[in-house]
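Missing here is one protein chain; the remaining ones are kept as they sit in the complex.
So, chain A:
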Amino acid sequence: MPKSSPDSASLLTMRGIVKQFPGVRALDGVDLDVRAGEVHCLLGQNGAGKSTLIKVLAGVHQPDEGAVVFGGRQVRLTSPTAAIRLGISTIYQELDLVDGLSVAENVYLGHEPARLGFVSQSQVNRATRELLAGLGHGEIRPTTEVGRLSPAAKQVVSMARALSYDTRLIVMDEPSAALAHDEVANLFRIIRELTAQGVAVIYISHRLEEIREIGDRVTVLKDGRTVAVGLSAKDTPTSQVVSLMTGRNVEHVFPPRPRPGSHDGRPEVLRVEGLSVPGRVSDVSLTVRAGEIVGLAGLVGAGRSEIVEAIYGARRASGRVVLNGTPVRGGNPSRAVRAGMGLAPEERKAQGLLLDQSVMRNISLSSLDRYARFGWIDRDQEASEARRQIEELGIRPPHLDRPIKNLSGGNQQKAVLARWLINGRRLLLLDEPTRGVDVGARAELYAVIRKLADEGIGVLLVSSEVPEVLGLADRVLVVREGRVIHESDARDLDEHHVLDMIMEGMPA
């Protein structure tokens, strides 16, 4: 390899990658340099170009300019197949598994080991079982239908699929987003085993502490450009990383809280008694007062989302839900909405948004009746209301007619919140409101949530990130295995203490 890249240890070198989409230059000259056997972290705000960059690497998008050198040779990644053949596999943030197929069928989808066109199912199952065992998840059976698996288990299946190829570089886009704490530890163990064999990993995450733990070097992207290359993941100060990403120094700025006890006299907007979802939630009771933010802390799968969905009527449950003194019949979210609830669901894209439609139509979806007489929409009123909602939350760009899929994750989340900025909201249920949202936009979302509470709305907040619950909520309920095991003022808890409770189940 006479004409290899300047750094002889480089497995992948990308130089001056440009990718133009209609109306936006997603990549504007990106450089990336990844060595064999390292964990290379890619940092950047939403919209910085990370997703586009890995799609270029995966052969999904073709760059308009720039060069890619892989294994010492200049390559063209013309299709996903071409990328896989070179040894580049990608685990996407939105898992791309087929729910109706078995675990084994998913792992070997598209490259089934076959003889004369006949797939040997037993061979596929055996190979899958070995891969899963190697990942420390021998309990996932190759014949199980993927649709029945938990998000964490699906993540493992995706990983197994990436490993089923003869792979030299694995790209992981926010692999820990859907994982609980102990699952992340297992993920890191797998990554270490891979890098020990010389496989390179490109690791994308918003969680800086993870990057410190697993990463070797860091590349920072901002506005489609590389702003820093090859920083040490362990030693670079957080403030420096954050300021590179944002151009300012922000880290989890939580808005000030009202004084303790200041909600005591306020009316209860929500009272839940004996809420149970068979197999998921047992006998949960809680209250939320006007102006109060109540946080549900717990692991993924502990039943937090199920509690919220049951309150909202989106999930069959037994028990009593009383909103503003009036019992709400379950079984149908439209009743909950009429009674004054609003939900920002966990899976923003799958459950929250009409991706094909404009920002305005996404915002006005829940309040159409307010602008309509006998079903006829007053479009001027709809637009002016949407404009107010966009302004109030600072959605950028502030265009009504832009398709919502062109907005960044943080702004999409704001649009979901904006939907509920209408008169008569008593209670907002926020399920992982900052998932996939970058540091700068998070601070804005926190401020918005606090402002809504200050206006007298009760907020029930679910988050996997303990610091977020502790920093934002007034009162915290710790959920474990479908039960509330602890409740106290957020100021009386620290992160360590809460983590102990949600992982070990130790009462306070």
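Here is the rule we use: contacts are C-beta pairs under 8 Å (C-beta built on N, C-alpha and C of every residue); 3 or more make two chains touch, one makes a residue touch a chain; residues count from 1.
The rule we apply is simple: contacts and distances are computed from a predicted model.
Remark: of the listed names "YjbH domain-containing protein", "Electron transfer flavoprotein small subunit", "AsnC family transcriptional regulator" or "Ribose transport system permease protein", the one matching the undisplayed chain in UniProt is "Ribose transport system permease protein".
Of the listed residues A:R126, A:R225, A:R257 or A:H497, the one in contact with the hidden chain in the full complex is A:R225. Between the chain not shown and the residues A:A336, A:V359, A:I395 or A:I449, the one that touches is A:A336. Within the set A:Q20, A:N186, A:S243 or A:N324, the residue that contacts the chain not displayed is A:Q20.
Touching residues on chain A toward the chain that is not drawn are 15-16, 18, 20, 22-23, 25, 28-31, 65-66, 225-226, 229, 312, 314, 332-334, 336-338, 343, 345, 350-357, 361, 364-366, 368-369, 372, 375-377, 379, 419.
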